[in-house]
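Left out: one protein chain. Kept in place: all the others.
Chain IDs A and B follow the sequence of writing; residue 1 opens each chain.
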Amino acid sequence: MSDNLLLSLLWALPLAGSVLVLLVPGRSDLAVKGTALGVSALTFALSLVAFSSYLSGGLAETPLADRAALNTLTVAEGTGAVSLVDEPGDLVFRGPWIPYFRIQYFLGLDGISLSLVLLTGLISLLACLASWGIDRSVKGYFSLFLLLLASMMGVFLALDLFLFFVFFEFMLLPMYFLIGVWGGARKEYAAIKFLLYTLFGSVFILVAILVLYFYAPDGAEPLHTFDALRLMARTEHFTGTIFGFGVQSVVFALLLIGFLIKLPAVPFHTWLPDAHVEAPTPISMILAGILLKVGGYGLIRLAWPLAPVGAFELSWVVAVLGVVGILYGALAAMAQTDFKRLVAYSSVSHMGYVTLGLAAMNLIDPRYYSYGVNGAMYMMIAHGITSAGMFFLVGVVYDRLHTRDLGQLGGLMNAMPVFGGVTMLIFFGSMGLPGLCGFVAEVFVVLSAFNYSYGLAILAAAAVVLTAGYILWALQRVLLGRNDSHRGLPDMSMREVAVAAPLVVLTVWLGLFPQSVLGWVGPSVDRVVAAVASANGAMPEAEEVALSDAAGGSSR
Amino acid sequence: MPPSSPPPIDFSQLWALSPEILLTLWGLVLLLVDVGPLRGRPGSSRRKTVGSLALIGPIGVFALLLAPLVAGPGAGGGDPDPTLVYGTIAGDPLATSFNGVIALLLAMVIGMSMAWDFTEHWGAYFALLLWAAVGMMVLVAAEELLILFLALELMTICLYLAAAFEKDKRRSAEAGMKYFVYGSVASALFLFGLSLLYGLTGTTFLDGIRRVLVESAAATGEAGGLSGDLVGATAVLLILVGFGFKLAAVPFHQWAPDTYEGAPAPVSAWIASGSKLASLVALMKVLLHALAPWAGAVGGEAGGGWVLIVAAIAAATMTYGNLAALAQRNLKRMLAYSSIAHAGYMLVGVLAAMVTVRSGSSAAEAAGAVLFYLVIYSLTTVGAFAAAAWLARGLGRDDIDDLDGLGVRSPGLAVCLAILMLSLIGLPPTAGFVSKLAMFLEVLNADASARSTLLLLVALALVNSVISAFYYARVLRALFLRRSDRSPGPAPRGVSWPIVLAALAAVGFGLEPAPLVDSMRSAASAMLTITLPPSPPDLPAPAPVAAIPVSGGMAMQK
């Protein structure tokens, strides 16, 4: 399969599916659901194909920029004739789109994006399965669902900033409707809040993109490109000031705000609990499992590499925001009486680890920085799995009891033993119990934080206690004790088990064998770190150090 | 050649004016048909008959525009870029392409008008719509200030009347009255500015004015701008105020919300799209060509000119329009404020086009991007007003809440309306996004010296687009998130096809903007290169009147 076909299908297939779903004849909901499930499964299968060709092609060892350089696109001035070279089998494709502004249809995968593409495929498939209970405007729901899937895939695939932005913005619409139409009691409020917050964030990103496109230091020509990789290779171009601030600081600050809103980090997080509480269960799974990762992905893929000097200057702001997020999220989670809101705040806390991990850099020795970013990356994957699982489990309870009030739950362990076991495991995974996925990520992040600032690291480490506190307390209030009114509740159905099983397996697997992911994600992360480090003048031979060490370090 | 006998009009060139001539005559035919053969027939049957006949007008314009393409070059009038009637009207690509756009908008407005019986006088009503279109077409093509003024008056006088056409509704009469008072004051201000400009330059031709201004700037050695030129500044200011009224730019916008809300939905649509479109094109011609030497500087440099005024108006317009729209409950009133906000965005684009022109480049990209935006905006806004016509027909009112539940009742049209809202917000993948971004890209591309000022304006515009999402989302919310017992019923055909057409355009040009961008660019380059007809010997270099020493309080230095 050519790169163009494979990469394009990853987003175009769900897009076509969203139309197909509308065309399903008759009034049979089952046919609609089946079609949607089929399309999701096919999309996931495609992401696995991409994964296997990434591994078998040894692409983890070749930098994305090198692969992209082999794919060229030239548009003849005047005639507009297009000639493009597509290197087969390297998971990069560069085609023409809007030649006026040199906007390309530029897609590509490396470890960072591929891991999230896989996560997207998996979580979407499971969320589709979890959507079986939807009974209102079924066609509309699944059409929007697949539209959302298409745009999320597009975000992770795009390497052209304009294309990225188009997909990034397009995610909002299906989400707005999915929350607004199929949501809970305050759905209208939650939907518009979500829409406005994220739109506001995207304005910052757009301005940053425009600055990158047009900025020219004295006497030089602007780069006039949206090609993210080309801009990353030319960061030395961005010297000088805008309105008295360093241009890189401005770009970084803009991207940071934009993506932190999406992540979300304190103080931009207030849309998240509302959106989560009102969204239907499968949409919460997607929101927590994938959409939040778009923020983190944007930081790793764009913010740091595009403005490394600015990122270094502002790293302490990011680190402090990260620690504040960890602590605030944990404390807020502890104060919740709504089960879903608790899980939502735990997401805020966990995303704090992502921010801290990215920020905690010690460029004198890029190894530790590499730990932090690898930890952040790992946290995104682990959190994608556990938080999707947690929201699903909350949904399971809600379907049966029609309440999420922690005061009215309790004793579910007796009534629903399978549910109890799954809940224990996934919540422990989220808590960071050694041997489960969350642990690996937290260790990496805290370890790197120690090399950045003792104070912040100690606070972050101390937060583990808070995390344990709210998770254990929640488990106690939900599962333990006796509650006779819950006797006779049906345990998880086969379908529900089918959704939960992959998440359980992955929670354990990622906890035991982190190298199975870091082995192919790590090199890409290390290259990002090395590029940022060398842009900041640290360690000319940074690349070798980082490369050799991350492989060894992560298996420890 | 003796002064008393101007050269005869070359009638073969009138081919280029055939759309205007056709619509003028067809309007008369409609009037006669309504008072003649149809006399005594009930209103609704006359509405259908006269409306269907009226549609032949824009269709005929399309036929006339396409005829040269089908018959091959040279079949129609020969010269592809004729300058008509002593050089006062252009037959260039700008005029041709905008004749097509105006005819399309006219057809959509006629379609909406056939939705319900809001008046008895159908012949007069449709004739006024057609004649307003004639005014718009001439306005776009005008190369001379008198013709421009006459076209402006033809357009607005027809619209004053059409706005008051809804019988039994107080608000319609009030809309017409307010529109009339504000509009004619604006005309008077514009005319006074025009008279001063004529006095200063001795000519009313756009190109002649430009030449005189360039020469006098060269003579005095000033770099441009208006500092110290009281009369020139007054003239420019008055002309800007006049256009500001037509465009509903802050602070000359007060008429717009009342007029849009009170007038029947098709007329509001016609004012918001066609009138705004033609006025903006005329404004661009005047500013970018005739008054370009007086532009002054944007960023930091000395020498105040109209650019600074336009920048301030643009910033105020988009911000005020968006903030005021937040509070609106009525669909048409909300669209009125939205149209004010969009005028602000477009003025930023005009500014960029000016900066490009000033930097000595004849590149038409920035001006082309503004025209592209203008066309997309006009199409989408007409589609949105069609929804108001639908509500007015079914429910007799047009609040946003009246759209409740239409997503379930008429899913297809509701999705189309949603697309229009997304396009107005400027979200991908709609044409609204592409056109907004293309315009802002050109703004930032314009000229390095002005970039930081322009970047601020663009950032303000982007923040404004986010604010706008809030009130456009009200429509989305009503359509899909709400349920209601009241329903306007199924949409009549006259309402549904404009909505569907506009939505198709919004998506189509969003995914493949290149053809429209191309044609708008060639239109823009025609706009920036207008010249007097080369041949006639009876047009010597105009002599500025203001060279006369003037005693009294007025200092005339040019």
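Just so it is clear, contacts are C-beta pairs under 8 Å (C-beta built on N, C-alpha and C of every residue); 3 or more make two chains touch, one makes a residue touch a chain.
Here, contacts and distances are computed from a predicted model.
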> Unshown chain, UniProt name, "NADH-quinone oxidoreductase subunit K", "Extracellular solute-binding protein", "ABC transporter permease" or "histidine kinase"?
Replying inline: "NADH-quinone oxidoreductase subunit K"
> If the full complex is used, which shown chains touch the chain that is missing here?
Replying inline: B
> In the full complex, which of B:A67, B:A312, B:A327 or B:A514 touches the chain missing from this view?
Replying inline: B:A327
>> In the whole complex, not just what's shown, which of B:L189, B:L335 or B:A363 touches the removed chain?
In response: B:L189
>> One chain is left out of this view; which of B:V140, B:L161, B:L206 or B:C416 touches it in the full complex?
In response: B:L161
>> By the contact criterion defined above, which parts of chain B meet the unshown chain? Give residue numbers in ascending order.
In response: 3-4, 6, 86, 88, 144, 146, 149-150, 153, 157, 160-161, 164, 170-171, 173-178, 180-181, 184-185, 187-189, 191-192, 194-196, 198-199, 202-205, 208, 257-258, 261-262, 327-328, 333, 538-540, 542-543, 545, 547-548, 550-554
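By our rule, only the chains that are shown with their structure count from here on.
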> What residues on chain B touch chain A, complex-wise?
Replying inline: 365, 408, 411, 422, 427-429, 433-434, 438, 440-441, 444-445, 448, 451-452, 455, 458-459, 462-463, 465-466, 469-470, 473, 476-477, 480-481, 513-514, 517
>> Under the stated contact criterion, what part of chain A meets chain B in this complex?
In response: 98-101, 137, 140, 165-166, 169-170, 172-173, 176-177, 180-181, 187-188, 191-192, 195-196, 199-200, 203, 206-207, 210-211, 213-214, 216, 242-243
